[in-house]
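The structure appears below as structure tokens.
A single protein chain has been omitted; all remaining protein chains appear in their positions.
Chains: A and B, in written order; residue numbering restarts at 1 for each.
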Amino acid sequence: MKKCKKVLAVLLTAATCLAALAGCSNSPVQTKNDSESQVTTNETKDDGADNTAAEDTSASAEKEITLNFWHHYSAQSAENDTLMNVLIPKFEEENPGIKVNAVSHEWADLHEKLLISAQSDTLPDVARLDSAWIPEFEKMGILTALDTEMSDYGDVAAGLLDSAMSTASVGGHSYGLALNTNSKILFYNVKALEDAGIAVPKTMDEFIAAVKTLSGANDNGQQVWGYNEPALAGWNLCPFIWSMGGAITNEEGTKASGYINSPETVQAIQTFADLYAQGCITGWNSGDIPMTDGFGTGRYMMLLEGPWKIAEMQGAYPDFEYAVTEIPAGKGGSISVLGGEDISMFNSANKDAAWKFMKFMTDPFAQEEMAKCGQIPVNKEALNSDTVKNASFAPFIDAIETAKSRPTVACWSEMDSELSVAVSAVMNGEKTAQEAMDELAGTFDEMLAK
Amino acid sequence: MKRKTITQIILHLFLVSALIIVVLPMVYMISTSLKPNGALYEYPPRFLPGLKEITLENYSYVLGQGKFYVNFLNSFFVAVCSVFLAALIASALGYVIARFSFPGRNFLFSFIVLTMIIPGLTLIIPQYQLAVKLNVINSLAGLIPFYTAWTIPYSTFMIKGFVENIPRELDEATYMDGGSVLTVFVKIIIPLAKPGIASVSIFNFLTAWEEFPWANTVINDNLKRTIPIAISGFFGQHQFTQWGYVFALSVFSLLPILIVFIFCQKFFVAGLTSGSVKG
Partner (left out) sequence: MKISKKGKFQIGLLLLPGLIIFGIFTVYPIIKLFIMSFFEWDFGNIFGQHFIGFQNYKEVLNDKYFQVSFANTIVYTLVTVPGQMILGFLTAFLINQITRFKVGYRVLYYLPVITSWVIASLVFKYVFNTEGLLNYFLVNVIHIAPQNIRWLDTRWGGLTVAMFLGIWKGIGWNMVVFLAALQTVPADLYEAASIDGATALGRLFHVTLPSIKGTILFALVMLTIGGFNVFTSVKMITGGEPGHKTDVVLTWMYHKAFSTGAFGYSAALSFIITVVLAVLALIQFRMMQQKN
């Protein structure tokens, strides 16, 4: 017993020392943050869920506002570093009295967490949202209509790209500011294509042929795949469906039968399934090599990815030689999927502070900083800056011109997850593409009618 | 005599070879945490890193730049508080149920035992709503009372057993000296049931230290996350995962448990066996 107590005491001391040590080894600025963060972690008892205007726990008598900002820049990314070490310190310096508490969630987790928090009235003030989520959250009535509530909305919006701003508008009102835009294009392993003696694929037929040629085994006898697709959601499948002439729903987003199960869509899915069956594509299975590692180590020869991949490859595989080109054209043309995020505030937010932060994140300075880590700006001034001109965004910006956005309907998240389940059943050979898509058409119609 | 020695050697051979399989995953975890991050998709994969390759970069990231010691302290704070509360409450309950008869005593005890059967996670929805009402979402205070409540049934059940083994004559003697119910609790029950309370507490510590789904649901801020949430936070599903960091942090989070376990292992055993052998 005594021994046990001693061990506990030693552990406790060790933990405390460790905290002190780690705190000191950082730069002075960070040390300040550290000590503060410790205060918050230890005194959270009263702090609770009061997100709107939680009093700062530090000793200062002045009322400080803590602005909660949720996003899905991944925790170990260059974007997150820029946000935490450049943007937020600058914002806090410019706006004394406002502290920003930025929280990183994984993409799917963020969606989940927001739904839960909406249910329990614990939403953050501001969030960076996938633009595909806006209709859903608008329908739940948790987003603030900026055009009616913010007097200077017009001026701010005028500085941002119209096409990007349109992703945040539902029913004539605007529920967010565009934050960044993106699209996917084809990345390929230069050496692999050269070795195989094939030209860069320009059409879908060439692409499929190239995928087959590039698959097989490498010198170590390991399997290699011509193409990688990390998931089977709309974001992944839409470029193929659209480029091959198919669709998810009609233009108005009211009907899916005849679109999701049209011969073109079915053919796109079937093509995927055939390639998978032949061992030429992979990536969405839990046991697969992650995309970046697989590409960088020559196991995946081609991918469709967005501008952030350039920074990621630079960080993880700086010596790897790859190039990019537009999405191979099919019957429907070369159509990529329009991505991008909006920054929105929730109805429960501290609106003044939230608006200040949103304006800051979309101003030229912040947009340029983020452009350095692969986020394509939507601020017109930032787009014309040297940073952006020097960045290799050109092919992506070309793709954006012709890219389409996923159906802007409130039930998109639900449809998206049904789509993944249905397509994964096709991949595993449980259903033919026709069967699965016919079934899905019925499910989608029901969801859209609600 | 000779035959006996041979039997012993065979037994040891069996035990050691099975043991190697059992500890292999742990060794692999440690070895991976010592490899440079780039070497994780090497070919051919190796069980151990080359001697020259061994690096502490993963550890220095996790402890320094990654600021994961904050999560470590959070876990420690939550675990210690829940363990202390549960020990206090469960010994009081165990003492009263073991020693006194009062209306509803049997019902209370059966109900406590019954709740041990219910999978804890099934209550997550109403408990989440409760946490919302109590305003403890995204706060360590949202973990402590729940962990305490979860561990109370098992702790009470065990401590009651220990109390029943304490001779009643000791109680009587205290009453003769003018002691009260509380005096017996403080002077007799707690000191004598200490080994039992200790073993239960070690288990409760482990429970709170490693709990995942509840903390994952309740806590949002990075600086309030406990260790298991911090570890799982390395995963973007199809992004590239830095396994070196993951395992360095894992090894680090196992250390306190390991140390407590090695020094207090007889309590681990006591806690398990007193409940089982009697039955």
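FYI, contacts are C-beta pairs under 8 Å (C-beta built on N, C-alpha and C of every residue); 3 or more make two chains touch, one makes a residue touch a chain.
Just so you know, these numbers come straight off a predicted model, no measurement behind them.
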Looking at the whole complex, which of B:6, B:51 or B:117 touches the chain that is not displayed? B:117
Sole contact to the chain not displayed, among B:59, B:146 or B:162: B:146
Among B:96, B:141, B:166 or B:223, exactly one should touch the missing chain; which is it? B:96
Hey, which chain A residues sit against the chain that's not shown? 112, 115-116, 118-119, 140, 221-223, 285-289, 414, 417, 420-421, 424-425, 427-428
Which residues does chain B use to touch the chain missing from this display? 7-8, 11-12, 14-15, 18-19, 22-23, 25-26, 28-29, 32, 41, 44-45, 47, 85, 88-90, 92-93, 95-96, 100, 102, 111-112, 114-127, 129-130, 145-146, 148-150, 152-153, 156, 172, 175, 180-182, 185, 206, 209-210, 212-213, 217, 228, 231-232, 237, 243, 246-247, 250, 253-254, 257-258, 261-262, 265, 268-269, 272-273, 275-279
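Going forward, only the chains that are shown with their structure count from here on.
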Compute the distance, rounded to whole Å, between the mean C-alpha positions of chain A and chain B. 36
Within the complex, chain A is touched by chain B residues 38, 40-41, 43-44, 63-64, 67, 69-70, 72-74, 76-77, 128-129, 132, 134-141, 194-195, 198, 217, 220-224, 233-242, 245, 256, 259-260, 263-264, 267
Chain B partner contacts - residues on chain A that touch it in the complex: 1, 3-4, 7-8, 11-12, 15, 18-19, 22, 25-26, 34, 37-38, 40-42, 44-45, 47-51, 70, 74-76, 101, 103-108, 113, 116-117, 120-122, 124, 220, 222, 230-231, 283-284, 289-293, 297, 312, 316
